[in-house]
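Left out: one protein chain. Kept in place: all the others.
Labels A and B are assigned to the chains in the order they are written; within every chain, residues are numbered from 1.
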């Protein structure tokens, strides 16, 4: 029995877009024609004409390209023969999977935990891909590092929250309105976190031997906290708290 | 001038200057790192700009862009690899100069050229835009439709010489943009209503998540293939004599003027960007420097002219590209498409209205751009010293960071509408995957983006034009402006074919 052959992208893309265009045409025809409200004389050409025309253009062009690809005449991707550039399908799939998990878990887990997880996980996968060193980075050691990173992030987050609460308290009880200004709070929290991370660095040195793993933890947690300061404190974006509901 | 003072007030604050500085630094770093594109940087900063006052946000985005364009010259000169396509033409002379031990001069000249090109195009922008904006009073629905069509055709035909693919991508973008609801009756226009009606997606695909997905996520995924690329060794730098002498600069005035002019003009054409401008400028510089008695160093020999020409052109593209953005709402290139997106979500309506009723904002943007250029110049020189350290930042970390910023940034744009924001993250991811597939198949991405941005403009104005003409579909051929644009479209589509048939004697292909 012949193995099913996966068509290369140069054929798959125009083919799928061709089908998309056909589907779009069918879909547009299935809708009623809409005209502007109050258009008694029917001057409005209607809601179908532009989508149909454009979909037709897409269908024709993609059919053309699909036929060209079928006859093997097309050149494909950009990177040709650059040193060290090679496709990495498994890594890509893992990245996509983790990114999807991130989006799904963003609200239940909360920003801090989800982001730390994403950064740590993806960077770990990348490092393994590059160095092929399973021992130091993979398996149990990797998971343990993740646990440390998550706990670390939670601790830093709590510190940040404490600082913010203190600021609001100062403003409320002692009239120091500066303490609840977004910029001021962001600055205070940034300083507090930086200090904490310096101290934590010392603690980590005693906990984990491998410098690369230490760096991985520091960077993934640090980047998460930096994004938190910028978006939550400076821009007042309501990042979901998730599990860390304090 | 009251408006100018008001504009100054909008932009002159410590906070703004800090953001512009931060944007420049980020841009230069992004530009210097091979494998990360300038447009990606601008797209990632879009959510940040959304939360800043309009002028500050736009200036910051342009600072990122200008920085990335300029920063790309650093690895081009030192390593022979461009940080992004903006610096492809800088390699020829830049690398030679580095090998001759004149890396410092090359880097300094590149920075200076970037500043000159950027300022030149800013001046053109400042003079030309208000005039053009006044002329847009003549642009009604008929002409706006023509403009959207012109922009889309241009980008389709300029994209790497593959007109059919460009057209297809533009069409795809338009179709995606039209999904959601009818612009005039709000009637739903989404397939599978059972699935989508409850979700925020019943409004169709939003522009910002799509932009971030197409430029941010897809680039990060593509870069996964570069993880194993060897990290290049940076030669030891002796940074003295960074700039050419004043007398030298005076001798090259024509090279500088023409390169900046080329960059500005190319930028003004919707869809055409720096990759074209740099080669045109380099060619021009070659012609100018190879004439005997020009007193200039010939390009190709490791000449300062050969570095400054493309570098001034690529930064001049930015100012030029802002002309159609501010006056007509049509992007000049991919990065300014993102800037246009930023203006749109801030509710700024480009065109006559902007220049008639919101001049303070326009002035603020201009002044911000000037600051951005100065910051770019200042930080680029610092960036050169730090370059070896910048290169050490591993791609293994950068890719996840870009993914995180793309997704969280998308979320951040919708702030309190948590459900919508979460769905938008999914949209960004999905568009990222589509963008990845498109890039891998060798199809151009920019027409898709333009289709997304201009799709609504195309349909809304088509219907409005015919409605105003009382149902007469031939109204489009009664407008002289539109006929002119159609002629331009035809010219652009058929020019390559005419050239090939030898009918036209033109510049070398």
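Operating definition for what follows: contacts are C-beta pairs under 8 Å (C-beta built on N, C-alpha and C of every residue); 3 or more make two chains touch, one makes a residue touch a chain.
Note that in this section contacts and distances are computed from a predicted model.
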Identity of the absent chain, which is to be given by its UniProt protein name, from "Short-chain dehydrogenase", "Na+/H+ antiporter subunit D", "Tripartite tricarboxylate transporter substrate binding protein" or "Multiple sugar transport system permease protein":
"Tripartite tricarboxylate transporter substrate binding protein"
Consider the whole complex, including the chain that is not shown, and state which of A:30, A:202 or A:245 touches that chain.
A:245
Contacting the left-out chain: of B:5, B:18, B:137 or B:233, that is B:137
Options B:55, B:364 or B:464, residue touching the unrepresented chain
B:464
Hey, which of A:129, A:180 or A:214 is the one touching the hidden chain?
A:180
May I ask which residue of B:184, B:282 or B:462 touches the chain that does not appear here?
B:184
Using the document's contact rule, name the residues of subunit B that touch the chain not shown here.
137-141, 181, 183-186, 200, 203, 346-349, 351-353, 356-358, 415-417, 419-420, 460, 464, 467-468, 470
So that we can see where the missing chain sits, which residues of subunit A does it touch?
36-41, 43, 162, 164-166, 168-169, 171, 180, 182, 236, 238, 241, 243, 245-246
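Keep in mind that, in the parts below, only the chains that are shown with their structure count from here on.
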Between subunit A and subunit B, what distance separates the C-alpha centroids? Give it in angstrom.
23
Subunit A-facing residues of subunit B, complex
15, 47-48, 51, 164-165, 167-168, 171-172, 174-175, 178, 182, 184-185, 187, 189, 191, 217, 221, 224-230, 394-397, 399-401, 403-405, 407-408, 411-412, 415-416, 418, 422, 425-426, 429, 433, 437-443, 458-459, 462-463, 466-471, 473
Which positions of subunit A touch subunit B when the two form their complex?
9-10, 12-14, 17, 20-21, 23-24, 27, 31-32, 34-37, 39, 41-47, 49-51, 54-55, 57-58, 61-62, 64-65, 74-79, 82-88, 91-92, 95-96, 99-100, 102-103, 106-107, 111, 115, 118-119, 121-123, 126-127, 129-130, 183, 219-220, 223-224, 227, 230-231, 234-240
